[in-house]
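Just one protein chain is left out here, and the rest sit where they should.
Letters A and B name the chains as they come in the text, with residue numbers starting at 1 for each one.
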Amino acid sequence: MKIKNKAQCGSLESSDLMVFVEPADSLKIEIESSVKKQYGKSIERTVKEELERAGVKSVYIKIQDAGALDPTIRARVSTALKRGSK
Amino acid sequence: MKEFKLRRTMLYIPGNNPGMIGNADIFGADSVLFDLEDSVAASEKDAARELVGSFIKNRGFSNIEITVRVNPMGSEYIRDDLIAVVDGNLDAVRLPKTNSKNDVRELEKMLEEVEKEKGIGRKIRIHPMIETALGVENTFDIALSSKRIDAITIGGQDLTADMEIVKTEKGDELFYARTRIVMAAKAAGIDAMDTVYADVNNEQGLIEETQMVKKLGFTGKAVINPRQIKPVHNVFRPASEEIEWAREVINAYEAALKEGKGVIAIRGKMIDPPVVKRAQKIIAIAALENGAEDEE
Partner (left out) sequence: MKNKLNVEIPGNLEGLGKLLPYKGAFERIRNLSAEDLRTVPVKVRAVMPGTSKLTDSIEKAVERSGLKNGGTISFHHHIRNGDFLLMKVMPILEKMGFRDLVLFPSSLANPHQGVWEYVKKGVVKQIHTSGLRGDLGKFVSRGGMEIPVVVRSHGGRARAIKTGQNRIDVAFIGAPACDREGNINGITGPSACGSLGYAMVDAMYADFVIAVTDNLVDFPLSPVSIPQYQVDTVTLIDKLGNPDKIGSGSTRLSTNPIDHLIAENAARLILNSEYFKEGMSFQAGAGGASLAVAKYLSDHMTEKKITGGFTIGGISSYMVELLKRGIFKRMYDVQSFDKGVVNSFHENSEHVEINADFYANPFNSGAVINNLDVVVLAAYEIDTDFNVNVLVDSHGYAQGASGGHSDTAACAKLTIVVAPTYRARLPMIVERVSTVITPGETVDAFVSERGIAINPANKVLADSLKNSKLPLIDIRDMKKETEKITGKPDPLEFTDKICGLIEYRDGTIIDTIKQIVEK
């Protein structure tokens, strides 16, 4: 999958996250989270897995997380990528 | 496969609300219903279906019936909805605005394709939602249109809109549709679920409406707030007199069997096989509920 446009998905409400994607020449992941001290690494792992699943190798992806559970992170990242590839 | 004996409440959860989806299984509803239709804006359909699909797949919710209300047949969304949510953990799909048996058959075909594509062995069930005048008139046909159907449900809000009338507090205008749907469900041997009661702050109103639909023969009711679960369960719980009566019927029935008597009567009333069947069901429900809420 190739990211062709800027796109976003999600919200800033508690238990949700906002995902922003942008075309880029390389892979750049930026993560802000209300639970970064406890789940920063786990969020990064999940984001990377979803990028891999979608076959996205180069993208600028920014996460603003407000304590979302893992299934939410997966869904929001996946939707943002799909939106960005259209 | 999960076994569900009671289906008194189905809790609606808006499909794009991760906080509520994450807690869907803890309120004690018999089923949850993740909604991709009316509670999701057109621009968020993709996000909602992916969110619901992700929770069903990654979380599972093993102790509760999981259903999803997809978008109606003929909408541009339904196939993508199914692709996103069909999973080994999904129990049933609720089809809104079911107008005819063809709608169900089309959904069945799509489900078969998606199940096959995803390698899912089980057959996901179908809950047609009757919320158009046409649907009401076709209810019995719809109820019999697929073996996947094990419940049929009425959608009061859209139905009254389709009938070009106002949905009232007492709901007299839904009487015909309700009785028709219940009768079709009974004839088809499936559950009949009633529509939601919209005023979450009026517990008494909810109780009265639930009592009314229970009398008509509905087996359960959709709810929109966790606070509505307990009152609905309380209405559907067999009363102690009912349980006592059922025990008496079963005892008399068993005694008659032993003695080889053909005719059974208790309290001066003749007991037919359907009455015995009803008594057995009451005892079964009471046994399932035992231990749930009453303690000192």
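Quick notes on this one:
By definition in this document, a residue touches a chain if its C-beta (ideal position, glycine included) is under 8 Å from a C-beta of that chain, and two chains touch if they have at least 3 such contacts.
Here the structure is a predicted model, which means the values were calculated and not measured.
Only one of B:Arg105, B:Lys147 or B:Arg227 touches the chain withheld from this view, namely B:Arg227. Considering the complete assembly, chain A touches the hidden chain via residues 14-15, 34-42, 66-70.
Residues 22-23, 26-27, 59, 225-227, 291-296 are the ones on chain B that touch the missing chain.
The definition used in the following text is that only the chains that are shown with their structure count from here on.
The distance from the centre of chain A to the centre of chain B, with each centre set as the mean of the Cα atoms, comes to 36 Å.
Touching chain B in their complex are the following residues of chain A: 9-10, 13-16, 68-72, 74-76, 78-79, 82-83.
Chain B meets chain A in the complex at residues 18-19, 21-22, 46-47, 50-51, 53-55, 57-59.
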